[in-house]
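Encoded as C-alpha cells, the structure appears first; notes follow it.
Every protein chain but one is kept in place in this view of the complex.
In order of appearance the chains are A, B and C, and numbering begins at 1 in each one.
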Amino acid sequence: MELSFSIFIAISSLTFMTPILLASVGEIITEKSGVVNIGIEGILIASALAAALTAIVTGSLTLSLATAVLTGALIGFTHGAIAVYFRSDQIIAGLAVNIIAYGATVVSLASIWGAHGASPRLEVYTPALNVLGYKVPFISLASILIALIAWYALKKLRVGLALRACGEDPRAAEALGVNVNMARILATTIGGALAGLAGAFLAIEIVGQFTRGIAAGRGFIALANVAFSGWNPLLAIVGAYAFGFLEALSVYVQQHALEYAYIAKTIPYLGTLAIVALAGWKARMPRSLAKPYIKE
Amino acid sequence: MSSREHVVLMKGIVKVYPDGTQALKGVDFEASEGEIHALLGENGAGKTTLMRILYGEIRPTKGEIYVFGEKADFKSPREALRSGIAMVYQQFSLIPSLTVAENIYLALSSVRRISPAEVRARAEELSRKLGWSMPFDYPIESLPVGLRQRVEVLKALLAGSKVLILDEPTSVLTPLEVEELFKVLKSLRDEGMTIILITHKIREAKRVSDRVTILRRGLKVGTFKTAEISEPSLARLMIGEEIELTVKGGIPKPGAQALVVEKLKVKDDMGVLRVKEATLTVKYGEIVGIAGVQGNGQRELVEAIAGLRPAIAGRILIDGVDATRLTASKRGKLGLSYIPESKLVGLALEMNIVENSIMTLLSRFTRRLVDVDWGKARDNAGDIVRDFGVVCRSLDDTVKSLSGGNQQKLMVGREIRRRPKILVAHEPTQGLDVATANMVRRRMLNLRDEGSAILLVSSDLEELLSLSDRLLVIYDGRIVSEGRPEDYTLEKLGLLMGGVIDASYG
Amino acid sequence: YRQVQAPTETVTAPGKVRVAVLFDVGGRGDLSFNDMAALGAEKAKRDLGVEVEYNTPKSLAHMVPLLEELSRGGKYDLLILVGFLWVDALNKTADKFPKQKYALIDASTGVRRDNVAEFVFKEQEGAAVVGVLAAGMAREVQRELGESGPIKVGAVAGMSIPPLWRFHIGYLFGVKYFEKKTGERVEFYWTYTGKFDDPALGYSAAWTFLGQGVKVLYGLAGLTHVGMFNAVIDWNERGGGRALAIGQDASQEWFNPKYIPLSGSKRVDVAAYKAIEMVVKGAWRGGLVVLGYAEGGVGVWDLEGVKYFAQIAYETGQLKGLTPDDIVRIVKDARGKYVKSDVEAIAKELEGLIVTGKIVFKEPASEEEYLSIIRELEKGNLNAALAKGSIG
Partner (left out) sequence: MMLAMGESGLRKVYPVLESLAALIAGIIGGFIVSAVLGYDPFASISLILLSGFGNIEYLLSISVPLTLSALAFIVPLRAGLFNIGVEGQAYVGALAAVYVSSLTGFPLPIILAPLAGALIGFLIGVLRVYRGVNEVVSSIMLNWTLFYTVSFTISRYLRDPVIVHQSVRVDRMLSALEALLIALAITIAVHTILYRTTLGYYIRVMGSSPEALKYSGSSESRVTLTAMSLGGVLGGLAGALQVYTVSGFIDVTMSAVFGIGFMGIAAGLIGRATAVGALPASILISALIIGGHKLELVLGAPPELADVMIGVMMLALSAPYALRLLSSKVLG
C-alpha cells in the first residue's frame, strides 16, 4: 500500500467505524447498569427509518437526527422499562426488538413509499471536517468524543459510578442511595439514543437513504465489540476502528487475489477475532448483567 | 409524641413479603437520642426486616413510622439518609469494583451535592479522628472485611446521620476489632447519636447496649433496660424455650492421619497469595477447628483442600494419597467431603431439591456410566429433607425458593449423610437457628465418634471451642497457633486472630 | 452505439389471465432484477389486462414446496420465477405439472420443456459496451482534473455468481478493448462485497476505490451499490474529488443524473412481459430465449429509458425536486461532456461486432474457467473471452 493511500484508509475508517462505535458505547453504558440490550440491530434499523422519514418530510438535518435519537431512546426506554418492571428475559426481549424492527420497517417502507427496498434519497448531510484533505464527518469525531466522555463519566462522575454500582450489585447500589430502577432505565435510554444516532448516521451519512435491513448486522458487530472492549469505551474505539479498517483492507486485498475474493471477505471477522484471542485482555462483565433486580 | 426522646418511633409494623412470608406481625419499636439500642432475636425473627423498613429499603405492609417526631414515609434509602438515618448491612452495601473513596462519594452525593474532593477531605479528616488509616484508593474487593466495615461506618457518619443501624456488625470481626468497634460506638453515643445494634449474641447486647428490644417470630417480646436484665432471661425471652446453648462431645480417639497439609501456598481470584505456607494434620476420629477472622486465607485453604483451587506450592495428602493435583471429584472418591461457605458454590439454585441432593455424589447414583438413577436420588433427597427438617413444598421445588436456612440444611445434610471419611466444613451452621445448629453439631460429633476426620472452619468461636478436639488459629495465611481448646481463652484467641501475638507468646 | 429503447406500448388483449411472479429470496426492493420483473408484470397488468400476484419466499427452503403448491392449485396461467435460485425447484416441479406454464428468468435449467420458457441474458455484451464507455468517461474526468497516469475504472459487485462472472468478463473486455483501440493504459478495479443488501458496505468498498484514484465505478450489487452511488456523490460534493458512477439493470440515472450519467440495462422486465404476452396471445413456446444485445435484452439505457424510469420514480415520490425532463437534460449534458466522440465510435464499433454476431462471448461453465478468462483478459488477450470471432 502506498503511504498516501494508507493515510486515506486510516482517515476514512473513521467514518465507517462510527455507527459501530456509537452503538457499542451505548451498549456499554446500558450493560454497565446491568441491562443487556441485544436489540441494537433493531434500533439501528428503526432509527435509520425515522431519520430518513423526517429528513424527507422536513428536509431538516437537526430534526432528522433528533427523531432518530428519540426513536432509539424510546426503544431503549421501553426495553429498559420492560426489563425493570416486568423483569423480562432481556435476551429474548432484545431479539424480539430486532425481529419487530426489521419486519415493521419493511412493512412501513411499503406503506409509506410503496417501495420494497429503499426510501427516496435524503437531501441532507451531516457537517464534515477536512482532515489532510479527506472528509471526516463531524459526527465521527463526536463519536470518539462521546466514547471519551462515556469513559470518563463511567470512571469518575457520580452518574457513572452509580450506573456501575447498579450493574455490579443493585442491592448495595440501592442502599448507597442509588435508584436502581431509574438508573437502569436511564442507561438503556441513553444506550438506545446513541444507537439511534448511529442509525441516523448510517442512513444520512453513509447510505444516503433508508434501505431494507440497512444495518446489515452492524448491531451484532457492535455487540461483539462491547465484549471485545471488555466494557471499556476506549477499547471500543479500537475495536470499532479495527473493524472498519479491516473491512477496507479486505477490499484492497481482493484486488490482488480475485480467486480468493470470498476468503478476503473474512478478513474483518477473522482479524477482529484474532485480536481478541491474542490480546486476551481479561474482560469481566458487570456482575449483575441481565439479572433483574427484585427489591423485596 | 415527645420528639426529643423518641428519635425513632415505629408503631404496629406489619410486613408480608410478596411470597406471603409474614416477617413482622405488628411490631412497635422506639429508640431515643444518645443510646445504644440492641435489637435481639433469633434467625428469622424479623430484625433485619424491621430495620430495612426504617431505612426505607422496603415498605411496610401496615404501620406508621416517626422520625424525630415527624411522620416518615421513606420510599428509598436515599430519603432515609436525608433524614439522618444510615444503615450498615450484614452484607455490606459496597460496590466491590469501586474504590473506597468512590464508594463513600457515591453514598454521600446521593444525600446532597458535594464534590469528590470535598468528600475525600472530610473522609480523611474523620478517619484521622477515629484513628483509622484507610486505603482510599483501593477497590473494596481488595480489602479485608474489618476494613470494609469501617468504610461502611465512615460512610454513615459522613452522611451526617443521627441514627446508625448496624446489622450484626461483629460477626465478621476479631474480638479485638469488636472491642475497637464498641469503643467507637460508645463515643458516638456520647456525642448524642442513636445506635441500633442488631445481634443475636446475648453477651454482646449485654455488654454494649443501654436498652434492648427482643423480637421473636415477627412479634416484639419487650424492651428492657440492659442493666436490669440477666443473660439467661434474655436468652429465654429470645428463644422462647429452654435450650442448651452448647453441645459437648465425648472423648476423642484419634487414629491415623486422614488429612495432611504441608507448606501449602494458595492464591485468591485476584492472584494475591492468601495461604502462605500452611501446615496442618487431621486424624481420623478427631475434629480440628480453625479460628480466624474472615479473609485470612481460610477460604482459600479449604478450597485448595477440596480441590476447587490450585495449590501454588506444598502438598495435600488425603488418606495417605498425594492429592495435590487431583480433581475435586477424585478427592471425593478418596472420601473427602466439603461443605462450602457459600451456598452459591454448594448448591445449584435453579435446580430442584432432588437434583441438588446428589450434587457431590453423582457417581453413586449413576448406572451404566451416564444414566442417572432418579428414583434412588429422590429417595436420598427425601431422606435428607426428613432427617434435617428441610421445609419445602415438594422435592421438585427449586432450591432458589427455599429460605436461606433451609438451603443450608439441605447442603449440610447432603454432606453429613454421606458419612464421609473426611469432612471439611466451612461455617456449617451459618444461618441456622439454634436448635438446628445444635443438631448439626451433634451430627458432626457422631461422625467423629464413628471415626471420621473433621476440619471445621467457623467464625463462631463458641462453636469452635465446644466442638474442636484441637484448635488452630489462622492469621494472614499462616497457622499461627495450635492447641487444645482448653488452652485458649476468648481473649487470647482474639489476640491471636488479630495478629497481635503469635504462638511463641505465652 | 445503439441504445436500448424504453418499453413501448403493445396491443391490449382481453382475457382473465392470472399470473404469479415469484421473486428471488429477498424479493422486491433490490433495485435490480426483482424490481425489474415486477415492472414488466405491472406493465402487462396495465397493457394486457392480466391479474398479477407476487410472492417472495423467505428462503430457498420454501421454494420447492411453494412452487408445488402453486402449481397444484392450478390457479395461475403462468408462474414467473425470478432468479437462478428457482432452477432446482423448477426441475423438481415442472414435469409433475405439464399443464402449468412457467417462465424462468435469468437462468436456465439445462432441460428443454414445453411448459417452461427460460430467459437468459448475455450480460457480457452489455457490460462490454459499458466498459468502453466507462474507460472513456474516466479519461475525461482525469483530463478535467488535469491528472496524468493510467485511467482507473472499477466496479462494486455483489457475490461471485455466474451472472456476475459474465458482467466481470464483459466489463473487463470493454476496458481492454478501449485500451487496445486508444493505446491508453487503463487500470481495472473489481471487488465482490459478498452481499447484495448492505449499502454501507457498498459505500466503504467504493470509497476505498475512490481513494485509489478510480474515476468511474460500475454498480453491480443491487442494494449494496446504492451505497456506492452515495459514496460517489459524496466524493464529488464533499470529498473534493471527481468521479462518476454507472448503474445497472434499471436506468438509475435519476438517483443523481449529474454523477450517474449512464446505466447498463438488463431487461428482466421485457422477459417478464414477453412471457405474459405469449400466454395472453396464445403464442406460448417453451424453451430457451437468449436476450443479448441484438435482442435488446442487454445494453445501455437511452434517454427515453432514462426518462421512463425517472417518470416512475417521479410518480412514486422517489424522485423529488427534479422533473423527469430535468433528469434527461442533465444526463444528456453529462453524457455529452464525458462520452467523447472517439469513445462513442469505439463503443459503436464493438457494438457492431456484437450485434452482427462477429464476436460471441464464452459462457464460463465454472469458476476456474471464469478466473482463467479474467487472467487472460488482464494480460490483454481479448480473444480469451470469445467463443467465436476475434479481435485483431
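In this section, a residue touches a chain if its C-beta (ideal position, glycine included) is under 8 Å from a C-beta of that chain, and two chains touch if they have at least 3 such contacts.
Nothing here was measured: the structure is a model prediction, and the numbers come from that model.
Among the chains on display, the ones the left-out chain touches in the entire complex are A, B, C. For the options C:40, C:154, C:194 or C:324, the residue in contact with the chain missing from this view is C:194. When the missing chain is restored to the complex, the residue among C:40, C:136, C:162 or C:261 that touches it is C:162. For the chain left out of this panel, the touching residue among C:50, C:66, C:169 or C:373 is C:66.
Residues of chain C in touch with the missing chain: 20, 25, 53-62, 64-66, 68-69, 84-85, 87-88, 109-110, 159-162, 194, 364-368.
On the side of chain B, the interface with the absent chain consists of residues 18-20, 306, 308, 327-329, 332, 338, 340, 342, 344-351, 355, 359-360, 362, 366, 369-372, 374, 393-394, using the contact rule stated above. On the side of chain A, touch with the chain left out of the figure occurs at residues 82, 86-93, 95-104, 106-108, 110-111, 116, 217, 220-221, 223-224, 227-228, 260, 262-263, 265-266, 269-270, 272-273, 276-278, 280, 282-283, 292.
Quick note on the criterion: only the chains that are shown with their structure count from here on.
Taking the CA centroid of chain A as reference, the farthest chain centroid is that of B. With centres computed from CA atoms alone, A is the chain lying nearest the middle of all the protein shown.
Work out the mean CA point of chain A and of chain B, and you get 44 Å between them. For the pair chain A and chain C, the distance between C-alpha centroids works out to 35 Å.
A separation of 75 Å divides the Cα centre of chain B from that of chain C. The multi-chain contact residues of chain C, meaning those touching 2 or more other chains, do not exist; every residue touches at most one other chain. Within chain B, not a single residue touches two or more of the remaining chains. Remark: chain A residues 156, 158, 161-162, 164-165, 168-169, 171-179, 287, 295-296 touch chain B in the complex. Chain B contributes residues 17-18, 55, 57-58, 76-78, 81, 87, 89, 91-98, 102-103, 105-107, 109-111, 116 to its touches with chain A in the complex.
Chain contact summary for the complex, chain A toward chain C: residues 5, 8-9, 12, 15-16, 19, 56, 109, 113-118, 120-121, 123, 125, 128, 130, 133-135, 202, 206-209, 211-218, 244, 247-248, 251-252, 254-255, 258-259, 261-262, 265.
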